[in-house]
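One structure is given below, encoded as structure tokens.
With one protein chain removed, the remaining protein chains of the complex are shown where they sit.
In order of appearance the chains are A, B and C, and numbering begins at 1 in each one.
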Amino acid sequence: MSTAVGNTIVSLPDQSTAQLPKRHYINNEYGLLSWLLTEDHKRIALLYLFSVTFFFFIGGAFAGLIRLELLTPQPDLVAADTYNKFFTMHGLIMIFLFLVPSIPGVLGNFLIPLMIGARDLAFPKLNLLSWYVYMAGGTLTLAALVLGGVDTGWTFTTPLSTHYLNTHVITAAMAIFITGFSSILTGINFIVTIHRMRCPGMTWFRMPLFLWAHYAASLLMVLGTPVLATTLVLVALERLFGIGIFDPAKGGDPLLFQHLFWFYSHPAVYIMILPGMGVISEVISTCSRKRIFGYTAVAFSSVAIALFGFFVWEHHMFIMGVSSYSALVFSLLTMLVAVPSAIKIFNWAFTLQKGSITFETPMLYCFGFMGLFTIGGLTGVFLGSLGMDIHLTETYFVVAHFHFVMVGGGLMAFLAGIHFWWPKMTGRMYPETISKLAAVTTFIGFNLTFLPQFVLGYLGLPRRYAAYPPEFQVLNVLSTAGATVLGFGYMLPMLYLVWSLKYGAIAGSNPWQATGLEWQIASPPPTENFAEIPIMDHEVYDYEWLANKTKKEVTTVG
Amino acid sequence: MTDQATHAHVNDLEHAEHRIVTPLQYFFVYIAMLALTALTCAAAFIDLKWANAVIAVGIACTQAAIGALFFMHAAFQSRLIKLTIGAGVFMFLVMVTMTMSDYISRSWGMW
Amino acid sequence: MDSALATTDPADLHAEQEHGHVSLPQHRHHFETVEQQREAGSFGMWLFLLTEIMFFGGMFLAYLLYRNWYYPAFVVGSNQLSVRIGTFNTMVLITSGFCMAIGVWAAEVRKRSLLTAMLVTTTLLGVLFLSLKYDEYHEKYELHHIPGNNFNVSMFTNPAGYGIKEAPLPPDMAQKTQVFFFLYFAMTGMHALHMIIGLGILCWLIPRARRGDFSSGYVAPVENFALYWHFIDVVWLFLYPLLYLINRHPMH
Partner (left out) sequence: MGLSPVLWQFLVNWLHNATLFPAEASTIAPYTDALYFFLVLMTIFGTTLVAVLVVVFSARYSRQRSPVATQIEGSTLLETTWTIIPLAIFLVVYVWGALLYFRIYNPPTNAMNIYIVGKQWMWKAEHPGGQHEIDALHVPLGQPVQLTMISQDVFHSFSVPDFRIKREVIPGRYSTVWFEATKVGRYHLFCSQYCGTQHSGMVGWITVMTPEDYKTWLEQSTSGQSLAQNGERLYASMGCNSCHNGTAAARGPDLAGVYGSKLTLTDGRQILVDDAYLRDAILNPSAHVTAGYAAIMPTYQGQLSEDGLIDLVEFIKNMQSDYRVQQTLVTAASGESAPTTPPQAAGER
């Protein structure tokens, strides 16, 4: 791109004239079966949207119960064993049934084919299958819950889980095992699609960053998840037959379990955050009408995070009696893996520079993400630092850290993405004012909930405590108050997004004037996505191309 | 200016010509596999101290390589597929070596 | 410079959509070309095998660790396995792999009956393997060598009593044979499970092959299944020396 043509004017379209296309993927077919047997990636995305939201609120309800119980120092709302089941369910559901499949399942499914100019993912049947597998895993998790719950904590720590608990550990382990396959299938599908289905002209470096992020996350899913599967199989077998591969009394080593579990579960945290980072890239670029600052750096940092993410798992075991020398190595690698995230944050910040910024709701969520993820990530560096981790590990500091990255990062990105692509998915706009209110509410509520937990953690309050010494009450009350606000913040989008399905303003094909291919077709898109396979004849995030294009024509073929 | 030939798909990295392996070639591979099996079995009955394990694993790796290259056609696949296999082996090795780095350097007194 | 997104000939596309005479009936609409579809399929299969490497990898890691810790127990446990059956089974699997490879070739050169024959042979060999495996398992069951509450180590602490020429293990080490047998059952069990799934797919492929579904240039299912089958063989090629051949020479 030459410097002469450095400026772009892209004006937002006049939405009052926008119309819904006559036929699109939603009204193409009717009836429940047409949804349950669909192979259309867009419909499957909606299936994911419903189920993921469902599980989020179940997980959220458990969060509410946790916070209620922690309002007072004594275990007076529920007994300790019930509390233990609460946080186990909360963790399992939020991680495996909500955050891991959320952005890939909903936004990835919907957008990957659209963004690369394909008619569908490479394996549509597999895609549907992966939703069913996910639902099977989810159902089994709920079964474990209904049958009486599990209280292992989401980490299934042995030998506790294998020999000392009499709750439904095997059911839960199998549920997660099954859910893992859904993740694997999604990952395979995405990788093949991104390699094989790109439209003519869509080179790797013309791909939107959303795709790079999903590509990296898919690599993690494909390489990491099977190890979790092995681990859970071994746990189930050990529990079933009373053998001791993880039990020191019988010659096994519980640390081997930790190694295997975290070999998956550390990369899993990047499975959760990378797709979110992809969302942020798209939204920031669009809302500041400017190409991403340092596209290549952002793209490669995704891959770097995925790669290095595999080398740091031992930082979850620093005080568990691992060798100090290998702890040294893993701590160093942890420091290295933090750097690509920093690169991304600064590149996004500098994308704003000299842009032409508007502050729609998705953008507000992005700002929330940047602030909160920075805090969450930097506190991760506390934990990666060997000596510091001794004091902080297994305390509320860790809880605060991962909620900052997962809720402040992952969930905020998910909401940003849902709002951003809502017009594309449904053809209608969400109501702007109230959604801004929701964004601000969640931000405030979030900080009120989790900032006190950092202090609690440094004071030494261990996590997974149903009861705690009274001097910690004040901070806990603050946190519960925050959670209430947060809960409201999350209820709001539920309500107004549903409302908007009927009453929202018609969006038109490209309400944000974004450059992605998905915005060049009707909203909601037709079942075939593209009447003709597009040709990518311009750079990604090319707002000049868009300006020229919009000058010439108003609507695209639908 | 849009040139159909600058199709994103033309780089060789991702594609390979389809090649059909003849039954005779398969047969040679088959014999080699059987021979290696016999060899590894025989080697196990000779006391070679630590080398026994190395030989066993070495032969298994050779067999696996032959199997992957010819039976599974990896030899005639695109670089992409080769890379995929490499990635699997690499990650496996990372898992093993990094986990073992903990066990080996732990002064547990068992090693 | 034309900025519109479309240039492909729409006529082509329509013909394809209404699946007229264009290409094969198996060609799915969202792929542009058959070649693309085939490559996507095989790449997907390879990625799946990648996950399988990691899946078995976890167990190999456990094996490596415990073998180093409890080497004597592993030796003794390993010597309980029958080299004869193990070696024979290895050959069986290699042969089945060979047949499968010939099968793929048959599909590619469109020899319908050869393909069917090869698939059937592969199936039979697979069944043979599994029945021998069952035999081995059954023997272990009778000897109380299945880890768990009924596990019995007396054979290892007192081999002479069983007519086995082997140095007795100290009791603490003898206990560790349970770890060996656990890994043995977990690894070969998972391997067998994969084979059973493979046999299931074979049973689905055979009638289709007989109908001639794969003898007209559309070989992807056979090809991809073959990849899976070969992969299982490869896993076995590691299991065999690691489990059966740890130390077959008498201990000094």
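The criterion applied here is as follows: a residue touches a chain if its C-beta (ideal position, glycine included) is under 8 Å from a C-beta of that chain, and two chains touch if they have at least 3 such contacts.
Just so it is clear, the model here is predicted, and its values are computed rather than measured.
Considering the full assembly, A:S331 is the residue among A:S331, A:T449 or A:S479 that touches the omitted chain.
Listed residues A:L147, A:I319 or A:M494: the one in touch with the omitted chain is A:I319. When the full complex is taken into account, the listed residue touching the unshown chain is A:N84, out of A:T38, A:N84, A:S265 or A:Q453. When the whole complex is considered, the residue among A:M89, A:V227, A:A268 or A:I345 that touches the unshown chain is A:I345.
Panel shows chain C; residues 69-70, 72, 152-154, 157-158, 169-175 of it touch the chain omitted from the view. On the side of chain A, the interface with the absent chain consists of residues 1, 6-9, 75, 80-81, 84, 151, 153, 155, 157, 159-160, 164-165, 247-249, 254-255, 288-291, 293-297, 318-321, 324, 327-328, 331-332, 335-336, 338-339, 342-343, 345-347, 349-350, 352-359, 367, 370-371, 374-375, 378-379, 381-382, 384-391, 393-395, 455, 458-469, 471, 473-474, 477, 543-544, using the contact rule stated above.
Note that only the chains that are shown with their structure count from here on.
If you draw each protein chain as a dot and join the dots that touch, every dot ends up joined to every other dot. Pairs A-B and A-C differ in how many C-beta pairs touch across them, and the larger number is found at A-C. In this assembly, the C-alpha centroid of chain B lies 15 Å from the C-alpha centroid of chain C. Touching two or more other chains at once are residues 1, 7, 36, 39, 43, 47, 50, 53-54, 57-58, 61, 65, 69 of chain C. Across the assembly, chain A contributes residues 195-196, 223, 227, 256, 259, 263, 535, 537 that each touch 2 or more other chains. Interface residues of chain B facing chain A in the complex, by the touch rule stated above, are 1-2, 4, 6-9, 14, 80, 87-88, 91, 94-95, 98-99, 101-107. Against chain C, in their complex, chain A makes its touches with residues 113, 117-124, 126, 184, 187-189, 191-192, 195-197, 222-227, 229-231, 233-234, 237, 241-245, 250-253, 256, 259-260, 263, 517, 520, 530-535, 537-538, 545, 548-549, 552, 556-557.
Interface residues of chain A facing chain B in the complex, by the touch rule stated above, are 195-196, 198-203, 219, 223, 227, 255-256, 259, 263, 310-311, 314, 321-326, 329-330, 535-537.
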